[in-house]
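Removed from the display is one protein chain of the complex; every other protein chain stays in position.
Chain IDs A and B follow the sequence of writing; residue 1 opens each chain.
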Amino acid sequence: MLNNTVTQSNLRRRIKLRSYLTSYVMILPAIIFLLIFTIYPMGKLIQLSLWQGNAANAYKKFQGLENYRQILTVRREFKNALINTGVYTAAIVVLLISFSVIFAVWMQKDRKINNLAQSAFFVPHLVASVSCAFIWSWIFSTDTSGLMNAFLKLFGVPARNWLGSSKTAMICIIVMNTWKSIGYYALIILSALKSIPAEIYEAARLDGSHNSKTFLKITLPMLSPQLFMLLITITTGSFKVFDSIRIMTNGGPGTSTQVLCMFIYEFAFNRPNSLGLACAGGVMLMLILILITLFDFKSLEKKVHYQ
Amino acid sequence: MAMKDLQIKRRLRNYLPNLPSDILKIIIMLIFVFPFYWMFITAFKFYNEAIQTPPTLWPVNFTFSNFTNIWEMEVSFTRYFINSVVVTASIIVMQLVIMVPAAYAFAKRDFPCKGILFGVVLVAFMIPGQVTYIPIYLMMAKFKLIASLWPQILPFAANAFGIFMLRQSFKQIPDELIESARLDNATETQIQTRIMLPMCKSAMVTIALFSFVSHWNAYFWPLVMTNNEKYRPLTMYIEKIKDAEYGLIWNNIMAANVILVIPVLIFFFFASKKIIQAFAYNGVK
Partner (left out) sequence: MAEIRFEKVCKFFGSNKVIENLDLTIQDGKFTVLVGASGCGKTTLLRMIAGIGPATSGHVYMDDKDITDMDPGKRDIAMVFQNYAIYPTMTVKENIEFGLKNRKVPKAERERLISEYAAVVGLTEYLDRKPGTLSGGQRQRIALARAMVKKPKVFLMDEPLSNLDAKLRVAMRTELIEMHNRLKTTFIYVTHDQVEAMAMADQIVLMNKGQIMQEASPEVIYRDPNNVFTAQFIGTPPMNVLDYTECQVGFRPEKVHISRESHDAAFARTGKVLTREMLGSETQYKVLLDGVETPIMVKTADDSYVFEDNVVLSVEEEDLYFFNNEGARIRKGDVADFDKYIRIAGGKNNA
């Protein structure tokens, strides 16, 4: 009798262990890849940021936190890149959120023209950043074939060197990236809009509320979770901007459009012995992204639950 | 019938206030799409016409010569095109193979340290290529893989976003289905391929689509992971033309862009509604 129960529980334990083993096998490839290509590089980056070196020999001389001191206080380039990235991010966030909400509300009703509009505004998102950058580079170019100047000439506005002037170069980048992403974010807001039950709008009409009042007091608050998500997504996305700037201005003119990722790229392999500085910059970027995401999770726990 | 007339009049009356808004919408839609239109027609123009002012809205002399030109240039675009195709296809295949069992295990199976291991997935979610590329490059260089397509494929084989999404999708399948399959002696592989996957088709398509667009259009990663033209994809070819002997030959550049852009646009043309749905409803994390 006793023998049976012991062997039974042994058997059960072995079956359980076998099940665990199978599960581990299932997740193993994914975990291995993620560890090798995400977790390990994070640690390695921090390590590299403590040394001075280059691609051939990354550990030439130990620096401790000197690299950080350099980029934050001594060298102007990092601070400049941070500011440029900040300006870009602020502009993009404001423009994208406000326009995507406006567009979403505009395309709300279920009509053929709205379906067409959704597609039309969305297409730029699917096209490669580099292609978009090329097209817009040409539009902004000062050649005779530059469309922007040609178009403005029709109204008597004088031609400008859009990409070649430090005042306007960033504006061009912002315009291009806004154009590229409006459709995508508008669709996200649109699907949130459509989940608001029609009855709420009807109740609001019966309560004597009209379009703008209903929008401000009812629609917008109900969209706030999605808007918040959008804020986080757009912000983290804009810190990573690289492709469009490299094609359109390559950080110029001067360093007026040099952003964080360009700084890291420039210092990593294009200058002698500055790999450590680039990695310090990379660690800073990593910290910023982690902070933003943590802030996101924290606030999400607080905000939700009005349903 | 008097009723029909009344209806038509009422419909017209109801539509009229929409007219100015619709006109504005069409204008803005045209403005949005115009850059692509411009890209397309330029690809079919001769150089002189491409750069002339005032610009022409339709090629006066239509030509395919740009495409043949870039084919015959010193480095032909076929190599780049093949690289793009191979890299993108390999990534998607590897992601499928790796992602499905992982998502299934996280969704439906219990095992120790499940939380911590899923935490790894979540952390990976947060960290982009711009942060990880330097150590990965050094790693690839050490293993002498830089002279190959592997650095563009391997780091993306595990798709954290995909695992996350697929797990959500799998979670919604009732446990009873799996239990009854187990009672029928199904193996784990069978459960995944014949029960779970067919029920999550739309999630799979969404993930594949995101992956396709993101890697087909990738520029930064191949830029930092390759130093030989042999392994570079189409996105970098376009940049190469820019630096070629003639400088900014817009008609050639646009021709190359057209080739890059066409596969995605073809997909979109055929499945636009589904694609929009996929991106919109799954877009935010």
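Keep in mind that, in the parts below, contacts are C-beta pairs under 8 Å (C-beta built on N, C-alpha and C of every residue); 3 or more make two chains touch, one makes a residue touch a chain.
What you are looking at is a predicted structure, and each value in this text was computed from that prediction instead of being measured.
S.K.: Which of A:T73, A:S98 or A:S224 touches the chain that is not shown?
M.R.: Reading the full complex, the residue touching the unseen chain is A:S224.
S.K.: Touching the hidden chain in the complete assembly: which of A:G43, A:P197 or A:G254 does that?
M.R.: Result: among the candidates, A:P197 touches the missing chain.
S.K.: Looking at A:K167, A:K213 or A:K298, which residue reaches the missing chain?
M.R.: Considering all chains, including the one not shown, the answer is A:K213.
S.K.: For chain B, enumerate the residues touching the unshown chain of the complex.
M.R.: For chain B, the residues touching the absent chain are 3, 6-7, 10.
S.K.: At which residues does chain A meet the chain that is not included here?
M.R.: Residues 197, 199-200, 202-210, 213, 217-218, 221-222, 224, 305-307 of chain A touch the chain that is not shown.
Simple rule for what comes next: only the chains that are shown with their structure count from here on.
S.K.: Report the residues of chain B in contact with chain A in the complex, numbered from low to high.
M.R.: Checking each residue of chain B against chain A gives 21-22, 25-26, 29, 32-33, 35-36, 38-39, 50-55, 97-99, 101-102, 104-106, 109-112, 117, 120-121, 123-124, 126-128, 130-139, 141, 154-158, 160, 163, 188, 213, 216-217, 219-220, 224, 235, 238-239, 242, 248, 250, 253-254, 257, 260-261, 264-265, 268, 272-273, 275-276, 279-281, 283-285.
S.K.: Note which residues of chain A are touching chain B in the complex, please.
M.R.: Residue list for chain A touching chain B: 19-20, 22-27, 29-35, 37-42, 44-45, 48, 55, 58, 106, 113, 115-132, 134-136, 138-139, 141, 143-145, 147, 150, 179, 183-184, 187-188, 190-191, 226, 229-230, 233, 240, 242-243, 246-247, 261, 264-265, 268-269, 275, 278-279, 282, 285-286, 289-290, 293.
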